[in-house]
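Just one protein chain is left out here, and the rest sit where they should.
Chain IDs A and B follow the sequence of writing; residue 1 opens each chain.
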Amino acid sequence: MTYRVELLRQPVFAVIDLKGAEPDLKNWIDSPNVIFPSRPNSRTHFDGVDLFWIGEERWLMRADLDQEDRLMDLTRLERAPVHISIVLVSDALTFFGISGPDADQIIKIASPLDIHPTVFPCDSSSYTEIFGIKGLVIRNKDGFEIAVESSYSDMIDDFLRRATA
Amino acid sequence: MLNIPCPYCGNRNESEFIHGGPAKAARPEDLAEIPDADWVHYLTVPRNVVGPINEFWWHVKGCGKWFTLTRNTLTHEINDSGQGCTDGD
Partner (left out) sequence: MGTEMRLAKGGRIDRKKPIRFQFNNRFWSGFEGDTLASALLANHVCLTARSFKYHRPRGIMGVGIEEPSSLVELVGDESCGNLPITTVPIKEGLKAKSVNCWPSPERDLMSIAQLFSGLIPAAFYYKTFKWPNWHLFEPSIRRAAGLAEAPVRPISAGHYETRHDHYDVLIVGAGVAGLTAALRIASAGLRTLIVDDGPEPGGMLIGQSIEIEGSPADQWIAGTVDELSGYDNVAWLQNATAWGYREQNLVIIAEKNPDQPMLHIRTHRIRAGKVIIATGAIERSLVFSHNDRPGIMMSSAIGTYVTRYAVKPGNRIALFTNNSSAYSVARELSVAGIKVAAIIDSRLQIGDAEGFIDDETRILTGHEVTTTFGRSRIRGIRVRDRTTGASQRIDCDLLGVSGGWNPTTHLFSQSRGKLEYDSDLEAFVPGVAAQDCICIGSAAGKFTLKSCMEDALLNAQSVLRQLDTSAPASLIPSCSPEPEYAIQALWSVRGKSGYESRSFVDIQNDVTLADIQLAIREGFDSVEHVKRYTTAGMGIDQGKTGNINVIGAISAQLGVLPQDTGTTTFRSPFVPVDFGSLAGNREQSVSLPYRHTPITQWNREYGACMYEAGARWQRPGYYPRPGESFQQTVNRECEAVRYHVGIYDGSPLGKFEIKGNNALQLIELLYTRSFSSLKNGMGRYGIMLTDDGLILDDGITFKLGENHYLMSTSTVHADEVYRHIEMLLQIHRPQWDVRITPVTTQWSNATICGPMARELMAALGTDFDIDSEAFPFMTMRQGNVAGIPARIFRVSFTGELSFEINVWSRHALELWKKIMQAGKAFDLTPIGSEANHVLRVEKGFLSLGHEVDGTADPYDLGMGWIMSRAKADYLGRRAIKIRRSAEQPRREMVGLLMDDKDKMVDENAPITPEGKPLPSEGFVSACVWSVVHNRSIALALLSNGRNRIGQKAFIRMKQEVVQAEIVEPCFHDPEGQRLRS
């Protein structure tokens, strides 16, 4: 491997898709610990939970899989009122970790997104194109994470291995 | 490959988008009052202008937003002025 990166295909995370007006969602979730991101295409972190603002009136909430029940309790998704949509999508996404000094180079190969730290700083995350398909790019302290629809995960794995081989 | 300003995400590569055709008026709620010929025209006759045209685009690989932008078909100049021509105007 000539790029100094570590690739990690992550196990399933607990992920919940939230849609609706922000005040309605805040009102429904009704927990002082839940912090909504203040900037589009950014994320917050609280109590082991990541909250990504991915689009107009669209969010993703993520935690480790063993926290899935807690997220479902927190969001009360089964009982959510009709004007907000809360759907469990843990199995629909596969996350990959890309870390190491050359991680940014791999993202540049994968995606046309501008990831320069001045435009895509550490709390940034955005849906974009990853190897031709839709995917989420997240900047971490030590590199990046990407998430794609899980049916494409073998292909993305294949692409990442080829790009770094 | 265009550089397209998404109202939510800012400038992004064209490959993140799907083109939704020339912009046209929202589909009417009630078609009963519309003569057949007008309806056929609404469905099938897009304006084909040389110059600024309003277009629908979908940020399918990004935030999922459908929006309208103005593109000059001659120069590819893009802005969000909405000052191009729109079907049905």
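Here is the rule we go by: a residue touches a chain if its C-beta (ideal position, glycine included) is under 8 Å from a C-beta of that chain, and two chains touch if they have at least 3 such contacts.
Remember, it's a predicted structure, so these values are computed and weren't measured experimentally.
Visitor: Touching the hidden chain in the complete assembly: which of A:Q10, A:T44 or A:Q105 does that?
Guide: A:Q105
Visitor: Looking beyond the chains shown, say which of B:L2, B:V49 or B:C85 touches the absent one.
Guide: B:L2
Visitor: Kindly note down the residues of subunit B that lie in touch with the hidden chain.
Guide: 1-3, 13, 18, 20, 26-27, 30-32, 36, 39-40, 43-44, 56, 58, 60, 64-66, 68, 75-76, 78
Visitor: Mind listing the subunit A residues that contact the chain we can't see here?
Guide: On the subunit A side, contact with the omitted chain comes from 2-3, 12, 17, 19-20, 57, 82-85, 87-92, 105, 108-109, 111-114, 116, 118-119, 131-133, 149-155, 158-159, 162-163, 165.
The rule is simple: only the chains that are shown with their structure count from here on.
Visitor: Counting in whole Å, what is the centre-to-centre distance of subunit A and subunit B, each centre being its mean C-alpha position?
Guide: Centres of subunit A and subunit B (C-alpha means) sit 30 Å apart.
Visitor: Report the residues of subunit B in contact with subunit A in the complex, numbered from low to high.
Guide: For subunit B paired with subunit A, touching residues are 8-9, 12-13, 15-16, 60-65.
Visitor: Mind pulling up the subunit A residues that touch subunit B in the complex?
Guide: Subunit A residues touching subunit B: 40-41, 54-56, 58, 112-113, 126-129, 132-135.
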